[in-house]
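Every protein chain but one is kept in place in this view of the complex.
Then we have chain A:
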Amino acid sequence: MSEALESDASLLVVVLDINASAWARSPLALDDALQQTIIFINAYLALKPSNQLVVLASTRSECRTLYPAEPGSISDGEDIRVYEQFRAADIAILSGVRALLSSASAAASRAQTEDSEHSLISRALSKALCHINQMRSSTLDAVWPRVLVLSAGVDAAAEYISLMNGIFAAQRMGVLIDVCKVAGAGDSVFLQQAAEISGGVYLRVDARAGWSLLQTLLFGFLADHYTRQVLYLPGNERTDFRATCFCHKRIVDIGFVCSVCLSIFCRMTPVCSTCHTKFAVRGGRVERPAANGANNGTQGTARTISQQLSTASTTSTLV
């Protein structure tokens, strides 16, 4: 891919993590976070007339596209005093979130299950990539796409594979994934990797320590591809990529990675204990991590982490 020009437009896909449980515990209220996000989005739209925007919102039960909204879905009842160009987006986002909240509330009370802080982001990420692909193929002009995830909940282990697949897809498509951890306890390890792998920025806004969300958004995430070439953006200064093995929970520098499910083992095993893939191992026992036979389609192969990293930096490396 060639380098971005100053005149090139951007395509920003904002993924809002509307995890009710996480937001309820957050020191920064959802309402205020939304307001500041909208200011950021307006700033983005104001930067360049050709800038394009997609806003997705994801709850535990569903993922919706808030903007561009389907015609007729927005009620004109609410009035926002903003610049006319921003109005459509702002109303779509706010009313969309409101609708999503009420339906999520209904779904939660119907199911009577305990709401979890685990967010499901992979769905939204896939959808974002679809939007980007669609917009790219529908225009002849150069458009530089990026995704901004406003994350609130904690990582859900169940979606690791799908999230990783999404991240690698984004990497191949040249899509940056920026992550702003707005609420929720601690850092999101998965999303940190998403930002690192795709070349985006990961920043955590600690509202309790007095961090300002709007300021972080404006300083950290507003810059487009062209500007990023000349800027040192904050974030990513110490992403820990060390991985622990699945079998003993030890931090490993060199280990075995299942080529099918990316499980990490400190010792060679003939069968992956995570996905039950049988490995084709030539020459009997393997004493130390070494390259193994080729994948014949029906059987997996065990690869060393370093090998794995050369193709897909998923798991670990020496920091």
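Everything that follows uses one rule, which is that a contact is a pair of C-beta atoms (placed from the backbone, for glycine too) under 8 Å apart; a residue touches a chain by one contact, two chains touch by 3 or more; residues count from 1.
In this section, contacts and distances are computed from a predicted model.
Q: Would you kindly match the missing chain to its UniProt protein name, picking from "Protein SEC13 homolog", "Small ribosomal subunit protein mS29", "ribose-phosphate diphosphokinase" or "RNA polymerase II transcription factor B subunit 1"?
A: Of the names offered in "Protein SEC13 homolog", "Small ribosomal subunit protein mS29", "ribose-phosphate diphosphokinase" or "RNA polymerase II transcription factor B subunit 1", the absent chain's UniProt record gives "RNA polymerase II transcription factor B subunit 1".
Q: Looking at A:S7, A:Q85 or A:Q215, which residue reaches the missing chain?
A: Of the candidates A:S7, A:Q85 or A:Q215, A:Q215 is in touch with the missing chain.
Q: For a quick check of understanding: of A:L5, A:A46 or A:A158, which residue touches the chain that isn't displayed?
A: A:A158
Q: Mind pulling the chain A residues that touch the left-out chain?
A: Answer for chain A: residues 20-21, 23-25, 28, 30-32, 34-36, 38-39, 78-82, 90-91, 94-95, 97-98, 101, 104-105, 108-109, 112, 114-115, 154-161, 184-187, 189-190, 193, 203, 205, 207-216, 219-220, 231-238, 240, 242-246, 249, 251, 260-264, 273-276, 297-298, 315 touch the chain left out.
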